[in-house]
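Yeah, one chain of the complex is gone here, protein chain that is, but the others are all in their spots.
Just so it is clear, A and B label the chains in written order, and each chain counts residues from 1 on its own.
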Amino acid sequence: MIPATFAADIVGAGALRPGPAPVTRPAPAAVAQEQWSAYRLDDCTEQSLSPPGQIKRMGRGQAMAIAAVQRAIDSCGAPPARGSATAVSVGTAWAEEGDEIIFLENLIRFGEKGAKPAFFVNSVKNALASQLALTFGFQGENQTFAHDALSFESALWQGARLLRAGRARHAVVCGVEALVEFQEIHGHLLGCYGTDPAPLAPLAEKKRAAGQGTLPGEGAAAFVLTAPGAVAAPLARLVGVRARGPLQRAPALSTSDELALVEQALRDANTRLGGVGLLLVGANGDPALDEIYAQVAQRLRARAEGLAVGVYRHLTGDFATASALGFELAVRAVAGRAVPSEVRVVGGEPRSIERVLLYHVSSAGYHSAMIVSA
Amino acid sequence: MSARPRVIVTGMGIVSAAGWTLEETWEAIAQGRSGLRAISLFESQRCAKLPVGEVTGDPAARSGLSGGSRSDHLAVWAARAAWSDAGLSAACFAPDRGAVVFGALSGGMMFTEEFLSRLHLDKRVEPHNLADRACCNSADRVAELFGLGGFRATVANACASGGAALGLGCDLIEAGEADVVLAGGVDSLNRVVLNGFNSLMLVSPDGCRPFDAERKGMSVGEGAGVLVLESEEHAHARGARVRAWLAGRGNTCDAYHVSAPQPEGRGLHEAMRLALADAGLAPAAVDYINAHGTGTADNDPAEAKAIRALFGEAPPAVSSTKRFFGHALAAAGAIEAIVTVLALERQAIPANLGLRTVDPKISLAPVMEYRQAKLDVAMSTSLGFGGNNSAVLFRRPGTWGEMR
Partner (left out) sequence: MATLEQQIKERLVQALGLKIAVEAIDDNTPLFVGGLGLDSVDVLEIAAMLSLHFNVEITSGDSGRYREIFASVHSLADFVRERQAASA
């Protein structure tokens, strides 16, 4: 294995992904179109996702996070212990915003008498991380990162950081976003999404029309991390995370800046591009953003012939923490030494995969590179 | 363990109901003057008479930031003050080595409120402020302003966010990932939080009285606190003034209940213990604790029990300063950390304003009057919904050996 200055072993992974195609429904009056589409966890309401025997209502994001973490734990040889040796690190841009909107709508409809206390409590953004702690009994360091497309990467970084500092024996890291109607309205009004109901086809020949943007989605992915070497046969090893925000609003994205981030991430991880089998990117079908992704992929492929390029947001839709679902696919790729069949390969011929480089950039200019190794 | 870089506070900036500067804040504390008053930021029927910690004056006019939410304006004000206090300039660090970690909760909640109100009541769609409602915007605005191109995060740990952000700032410096970190917290008043806490029957009609026998709850507040953190090597190399050492921190989760603290304060106990272990100090070394002390029925006894359990029969001097500026939510941990550093600098303990008679069920004797004291080590604690706990420990310069 290539030694790395920054590493954590991934010993468990699990994900909840939306249905294979976007769902189209009548749109509310607030947006200027009759129908709208989104990738949804089909038929997965918080009721069906809630742990069995749970009578009390649970927020949808909470239910998704718990289900993902349970899957990650189930995939572990030795599950993380209850108590203070297990830390929790959640990345979520909006947490349980659905409950916040319900609280606010009741306040507006009924006046201050309509304030619903249980929904206020749940709308505080650490509701997912604290519910995970409550459900699984994890009492170690508990952090919620809520910074748009940096959220999951920060959570991952912190989990690895804690383990290296010896402040936890296990870190449960989760990236989650539950689609909320208000979020969809917000995205449509700000021009992120369009009216084309077709499944996303990132980096495909046939592109979405200009101005069509992408489509919203939702999902959750969770990982159990330990310090490197703590377990005999981890699924994979995280060897680098580099995530940065822009230094101005609505920045002009440049291929050279993007390449610089990727190159620096490779240097941080002491990894050569030649050793990377798969470049997995968060291209979301938005024509303008796809262009940047295509240029970056092309330049990287020119330097490393063996590099295959894959996309995954045709499975998830677009949301700030979708990179967590990409990460789960990367872990599976390394664990199985092969590209998972759901990933769509858009360039190159995948061979045996020992290393995956994930690269993400958003229209707002947040970008990240993550490297997973066998 | 001692090979890791030690973390220094080289600058601080603050704004709250107690004032717009460090001086104004400390003057209010020294004079025992509460900044709580009835809300003027928006209309309310049920909450109209509840004392809140509202910042007086106009943050939008004073921040120098064009556009953005109230939270953004408060954050930028405090960040500018901290930057200037630390004597920083762009030359002090490479862009990729400057980081921002802010605790936040509300963000631009008022914009969400306004949008939904207009939609429901007038059927009008006015999206122009929607882009400014995310709670991560404040950190972004500060990063843009000061060219902080390194690690960037918004921590949303409810009322323990500010303290958690400081701990994360330490993590970055110890990991060698940043030379300068602007760490802190910001929050602003809005209808959701005020009505939210009020619907939980947690808000006092006569202003918070932490640890008091007649306490009736918390007072919701707002504000921002920003601390500049650097490694001692980096601070020394540029001749920065040391305000305090950030010597230790601890972060835990009760895993007990969504909003009530574990009644024995066990999670907080562990956070404080971790902070002491981190600093390599025994409990007896602590001279002052700036407690979370919100004045609610549940928080105060749990916190008192945690302090007694860890510090024993003769705990350090304790006071909660929440009656000066209210419970500033995600900003509280940062604002109160600043007050804690000021206490070390001024060698004085803030009074537990609002306290008349200690609750007989609480075995603590908080400091009732502002007084001078020899203080070398002080701790700031925060507890949040969901059981998040944070403890941050500071040492006065000159008490931790020579600069290395």
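By our rule, contacts are C-beta pairs under 8 Å (C-beta built on N, C-alpha and C of every residue); 3 or more make two chains touch, one makes a residue touch a chain.
Quick caveat, the model's predicted, so the values are computed rather than measured.
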Among B:60, B:242 or B:260, which one touches the chain that has been omitted from the display? B:260
Among A:24, A:54 or A:212, which one touches the chain that has been omitted from the display? A:54
Pick from A:23, A:81, A:118 or A:273: which residue touches the chain that isn't shown? A:118
Just the residue numbers, please: which parts of chain B touch the chain that's not shown? 199-201, 257-260
Touching the missing chain, which residues of chain A? 47, 50, 54-57, 110, 113-118, 121
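As a convention for this text, only the chains that are shown with their structure count from here on.
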Any idea which chain B residues touch chain A in the complex? 44-47, 95-96, 104-105, 112-113, 116-117, 119-121, 123, 125, 127, 130-131, 134-136, 139-140, 143-144, 147-158, 164, 168, 171, 174-175, 191-193, 195-200, 251-259, 267, 270, 384-388
Could you pull out which chain A residues touch chain B in their complex? 29-30, 84, 88, 93, 95, 100-101, 103-105, 107-109, 111-113, 115-117, 120-127, 129-131, 133-134, 136-148, 150, 154, 157-158, 161, 164-165, 182, 186, 189-190, 243-249
